[in-house]
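The complex is shown incomplete by one protein chain, all other protein chains being positioned as in the whole.
Note that the chains take the letters A and B in the order they are written out, and that residue 1 is the start of every chain.
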Amino acid sequence: MSIKKSYTLEELANLIDAKLVGDASCIISSIGTLAHATTGQVSFLSNPAYTDQLATCKASAIIVDEKNSLNCKSSKLISSDPYLSFAKATRLFDNRPAPEPGVHPSAVVHETAELAPGVAVGANAVIGAHVKIGANSSIGPGCLIESNCQIGEGCRIYGNVTLYHSVKLGSNVIINSGSVIGADGFGFASDGRQSHKIHQLGSVQIGDNVDIGAGTTIDRGAIEDTIIEMGVKIDNQVQIGHNCHVGEHTIICGCVAIAGSVTIGKHCIMGGASGAVGHITIADKVQVSAMSLVSKSISEPGMYSSGTGHMKTSVWKRNIVRFQQLDSIARRLKDLEKHETK
Amino acid sequence: MSIKKSYTLEELANLIDAKLVGDASCIISSIGTLAHATTGQVSFLSNPAYTDQLATCKASAIIVDEKNSLNCKSSKLISSDPYLSFAKATRLFDNRPAPEPGVHPSAVVHETAELAPGVAVGANAVIGAHVKIGANSSIGPGCLIESNCQIGEGCRIYGNVTLYHSVKLGSNVIINSGSVIGADGFGFASDGRQSHKIHQLGSVQIGDNVDIGAGTTIDRGAIEDTIIEMGVKIDNQVQIGHNCHVGEHTIICGCVAIAGSVTIGKHCIMGGASGAVGHITIADKVQVSAMSLVSKSISEPGMYSSGTGHMKTSVWKRNIVRFQQLDSIARRLKDLEKHETK
Partner (left out) sequence: MSIKKSYTLEELANLIDAKLVGDASCIISSIGTLAHATTGQVSFLSNPAYTDQLATCKASAIIVDEKNSLNCKSSKLISSDPYLSFAKATRLFDNRPAPEPGVHPSAVVHETAELAPGVAVGANAVIGAHVKIGANSSIGPGCLIESNCQIGEGCRIYGNVTLYHSVKLGSNVIINSGSVIGADGFGFASDGRQSHKIHQLGSVQIGDNVDIGAGTTIDRGAIEDTIIEMGVKIDNQVQIGHNCHVGEHTIICGCVAIAGSVTIGKHCIMGGASGAVGHITIADKVQVSAMSLVSKSISEPGMYSSGTGHMKTSVWKRNIVRFQQLDSIARRLKDLEKHETK
């Protein structure tokens, strides 16, 4: 089992870039929510909706900004960015079991694969020919890493992930279980009767510090590579089509569907279950709201949405009938306006 | 191969809580649809759309309600709830191969794992340290059960499922292939330049009698646990974010996307490919129609929808242009009405 770590508040303050006001020697051994934290725990306030809970929070210390620190009864860890300090704290208290370096005897590693020092390969993993894995990277149980893949240093590939041949990962990449990187892009030429497969000759390149969730699929390119730049964060069950190019530090939430040959800029946010049709370009710093479809290129930063918002089904049924009459409604209104102004 | 079971109509009537009118000794060996059933099969009517097929159905017996039993030529199994009686019959005729108790020699089971009597562990499955598995549960081939997981009695985990560390399942839980339970929730704090991971310190708790489909992902909580209460039924490719709480007996259809920290009540139905944005609460007995997005909390039971309904693309193109003018249309209409009433 993993070892739970403890810190004095003084140590903690230093480690999370906060200023301590309170008992420097108090021992903190875990993190709790404002509502449920108890003695020995640190909590945090970042969402203003929970400000009221400061007064009743039973944590030994709370990570807050200067302004809200006045309302804490406990010790305070004052931070200019409490959410970022909280993120640092979660790292300190992470109790996730670390993979053991070495190759599990049940793993099948091709004799030509090159594993740097500190690499862990889990039980029943399969590593193909000419694969290169950088120092301190781990490949979880049941993973399949096909031939010629290159994996950087410090990567964590959880169990049951599949990398098709020749996929390249940078360093410190995380890929969660069930994800599939480098399957064929979806390309067919029709002769009018049937579909002829376009063999996908490119691969996938994934930059440093990219996180990929569970059950996500990123297809290999048709001729050139699909590219995910450094710092991109991708949630679960995202689909990224062949020859997409996702810019640095963009965030792609769960269940997003990106068709092929889409270029997404840097520092974008694709909201949950949103999508983009193929062969379009989305500018830097675009945010797309949940379940919205981007149906043509977006050239200006900003927030974009589609959809109708939810309503009682009884109300909705009447309105969708009218939606189908909307063009007629607009024309008839224009006619009335003409009459009016005569 | 599995053994096909047969029952007399008398036995069958008792086993599915129906009243037999007809030949008690007739042997039934399988189930057929009204359209295609033949001699030796039992069929059923629950969807009124198929009532006409009663007259021509060639089954030896039909499960029907009292009213429709008059139209059957065959023997009748009269039930106050034919669909429920049909469900019971499907269980009787289930020909699915049962996993053999015992640990397959190719499985890798940590020496500290505790397996109760009757547990089956399939080929090439991997069971981590301190895992506890209750009596008569089965772990399919290729599964990864990480350390400290607890699995109740009578669970059936199909092949190639991944449970991350410390996930807890109740009893009689079913999880289908490719599903991933307990991967990290999607949490990052941005410093304006890049994203810092919020390590996910909670886990996932799944109650008794929960069914989970194939390719579904349920993320572990950030601080506290993600919770799926007893009797919840979840279909394929559903995504449930960190710290969600899904109430008892709620049904979540295929491809539903639930963002983080969503509370869903009891006895709800989330229609296929519907979704919910994060940090909202949905009351008990809410039904959300297919591909609808719940974009804020719902406090009243009832049916909710979003979207426009489909139409010919030629018609749709005209109407979506008008949708973007809708606020203007409404204002102009109001202006006209003012003129009118002057």
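General remarks:
By definition in this document, a residue touches a chain if its C-beta (ideal position, glycine included) is under 8 Å from a C-beta of that chain, and two chains touch if they have at least 3 such contacts.
Small disclaimer: the values here were computed from a predicted structure and weren't measured.
When the missing chain is restored to the complex, the residue among B:128, B:142, B:185 or B:278 that touches it is B:142.
The omitted chain makes contact with just one of the residues A:58, A:132 or A:165: A:165.
Only one of A:32, A:82 or A:142 touches the absent chain when the whole complex is considered: A:142.
Check B:15, B:31, B:116 or B:303 against the missing chain and you find that the one touching it is B:31. Looking at chain B, the residues touching the absent chain are 1, 30-33, 36, 81, 83-84, 86-88, 90-91, 93-97, 104, 106, 122-124, 140-142, 158-160, 176-178, 209, 211, 213-215, 231, 233, 235-237, 249, 251, 253-255, 272-273, 290-291, 307-314, 316-317, 320, 323-324, 326-327, 329-330, 333, 336-337, 340. Chain A residues in contact with the hidden partner, per the touch definition given at the top, are 106, 108, 124, 126, 128-130, 142, 144, 146-148, 160, 162, 164-165, 178-180, 183-184, 186-191, 193-201, 215, 217, 219, 222-224, 237, 239, 241, 255, 257, 259, 275, 277-278, 287-289, 292-296, 298, 302-309, 311, 315, 318-319, 321-323, 325-326, 329, 332-333, 336, 339.
Here, only the chains that are shown with their structure count from here on.
Rounded to a whole number, the gap between the C-alpha centres of chain A and chain B is 25 angstrom.
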